[in-house]
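Below you will find the structure I want to go over with you.
Just one protein chain is left out here, and the rest sit where they should.
Each chain carries a letter (A, B and C) given by its place in the written order, and its residues are counted from 1.
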Amino acid sequence: MKDVRLLDKGFSPGKSLGLFAKAHPEAGGIASFVGKVRPDEEVKVLELTHYEPLTLPDMNALADRALARWDLDGILVHHRVGMMRPGAPIVLVAAAARHRRDAFEATDFTMDHLKSAAWFWKRERRSDGWHWIEPREADHADLRRWT
Amino acid sequence: MKDVRLLDKGFSPGKSLGLFAKAHPEAGGIASFVGKVRPDEEVKVLELTHYEPLTLPDMNALADRALARWDLDGILVHHRVGMMRPGAPIVLVAAAARHRRDAFEATDFTMDHLKSAAWFWKRERRSDGWHWIEPREADHADLRRWT
Amino acid sequence: MAIRLVFLGKLADVAGAPEVEVDPAPNMDGLLRQVDEGLAGQLETHRIRVSLNGEIVADGRGIRPKDGDEIAFLPPVSGG
Partner (left out) sequence: MAIRLVFLGKLADVAGAPEVEVDPAPNMDGLLRQVDEGLAGQLETHRIRVSLNGEIVADGRGIRPKDGDEIAFLPPVSGG
């Protein structure tokens, strides 16, 4: 039904999706989104920090909101923390539903909120050292679509 | 860039997505949708017919429209034809893009058009024989979202 | 030579086969007169699209068939 995790090691989105599909044989469709660390020649490593007492509970609360708002058979939210190389998968969101539109909207909603409202801080190591990544205005615009 | 296929044998969406992701290391994200044959105790087999001279060219044209309309690194459209069991994957659409919104919208658009406008005819075998599946009004409503 | 008529979806059931070959005729009526009467009726009354050699034509009735043509009759596609 709900599979929400913080992962501190690399993962295979394809494999996770395959298991999620197996866990929901009753669903007519599964929408998903995989976000990767942007490939950027300048960037050596991306580090993602979270705050244990808030981050996972808030991810669970977000998944619950999606389950309450759309008619879903299941939702999956996996997010990496720690050090990652450019190109590595950082987030996987998937929603299984009887109807396609529910699966799409739940995935879209969850990604928008995850990106803008979940407690993650990123910094990247470039040749001249570490740089914190600031909030993006586009994320806030994405979020306003749902209110 | 564009990976459009009609498949006459079963396939693994997770594996196909993994290969698609590998083929697009430059993309920041990949949105996807997997549609399965609806599990239904009454249905023994679903058969999907296509018309060779139209179906694949139209799928390619649809993928081209998505590539023209959104800023994508790549698009994948795989569709089964032939006999399928309930629960089997029937369609996989995926879009790789630098920006999440492009990937989502292109996938959504392509699914809506595939379902309503691509040349596929379905029939299902129940205990009392074969039944053709008629068009659904909901599909036409989905399609009007894009005009 | 002959003209090949292809019936998609449930039209194949009505026609009794997914495709038939018919003799050349100057127009569509002349072709359809060679197939099952029930089928000819279906082709009139339903929202059937017609394709000529892999291209959808706006006016199926207006086709002037030539030897070797393939004419396909496409009922509305099934929903998902």
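Quick note on the criterion: a contact is a pair of C-beta atoms (placed from the backbone, for glycine too) under 8 Å apart; a residue touches a chain by one contact, two chains touch by 3 or more.
Remember, predicted model here, so these are calculated numbers, not experimental data.
**Q** Considering the complete complex, which visible chains touch the unshown chain?
**A** Per the contact definition above, the missing chain touches A.
**Q** Taking the entire complex into account, which one of A:F20, A:W70 or A:F120 touches the absent chain?
**A** A:F120
**Q** When the complex is taken as a whole, what residues of chain A touch the one chain not shown?
**A** Interface residues of chain A facing the absent chain: 35, 49, 51, 53-54, 57, 115-123, 132-136, 138-139.
To be clear about the criterion, only the chains that are shown with their structure count from here on.
**Q** Centre to centre, by mean C-alpha position, how many angstrom separate chain A and chain B?
**A** Comparing mean C-alpha positions, chain B is 23 Å from chain A.
**Q** Could you please state the distance in Å, as a whole number, between where the Cα atoms of chain B are centred and where those of chain C are centred?
**A** Distance between chain centres: 27 Å.
**Q** How many Å are there between the centre of chain A and the centre of chain C, using C-alpha atoms for each centre?
**A** 50
**Q** Could you say which residues in chain C touch two or more other chains, in rising order?
**A** 80 - these are the residues of chain C that touch more than one other chain.
**Q** Which residues of chain A are in contact with two or more other chains?
**A** Touching at least two other chains: 100.
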